[in-house]
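Right, one structure below, let's go through it.
A protein chain is absent from this complex, but the other protein chains hold their places.
Coming up: chain A.
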């Protein structure tokens, strides 16, 4: 196809989009809702997957030390930890050091917590002789003095994952349903366009237009609908996720985890949403054309 023909089809498709007014708005909104849910759902699932693999690989027990514990008291705790069964090494990490890790993960906006504002605790990082022993070591460590909390990351997370698994199944079903609704709405809009322009399409054929030539603008109209529908969800997801990433940073890092870094993660997610949006639109258009644009 020649470039000027492409331009012509693009112009035609926008004309039609405008002419359909509220019908177009309804289709775009359907895509918007679908993609918004799809985006949230994907962000959720991908992060859960990331966290679960991190937790499975984590064989350390993190022992958070009470604030205000003196140096000798810490030394005492360290010896006690070392004497526990199945403990291999015990490493100390100060809260300043912990904050550095946060800053490393989440960027310099956390610098403001430095000094006395630092909300983190000093930590002993205890590694066990074997991964399975983390549970018993954690339980024993919790009973010791000056220990705020000891965790191996697993327990709470694993329960969370059970819930997440159920959520994931429901979300998948719901998203698929929404995809169908969006495709249906777009195909319906384009069907109405085709039917209302039946005479015109007949005339186009009479003056020598091929089917492909007649179809392109409808196909593009569907694709634009999908593309327009992806704008709002992308903006919402980008802002939403960046915000969530920031507010969860401190707490998650104190357990040694983090959400996926927004820049790359959102890029991939946005690209995916655009592709899905355009696909929904194009498929919707194709469905109508197959049924209503026969020779």
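Going forward, a residue touches a chain if its C-beta (ideal position, glycine included) is under 8 Å from a C-beta of that chain, and two chains touch if they have at least 3 such contacts; residues count from 1.
Methods note: contacts and distances are computed from a predicted model.
Looking at the choices "Branched-chain amino acid ABC transporter permease", "GMC family oxidoreductase", "Cell division ATP-binding protein FtsE" or "C-type cytochrome", the name in the UniProt record of the chain not drawn here is "Cell division ATP-binding protein FtsE". Note on the undisplayed chain: of the listed residues A:177, A:195 or A:209, the one touching it is A:209. Contacts to the hidden chain, counted on chain A, fall at residues 1-2, 4-5, 8, 200, 203-211, 213, 295.
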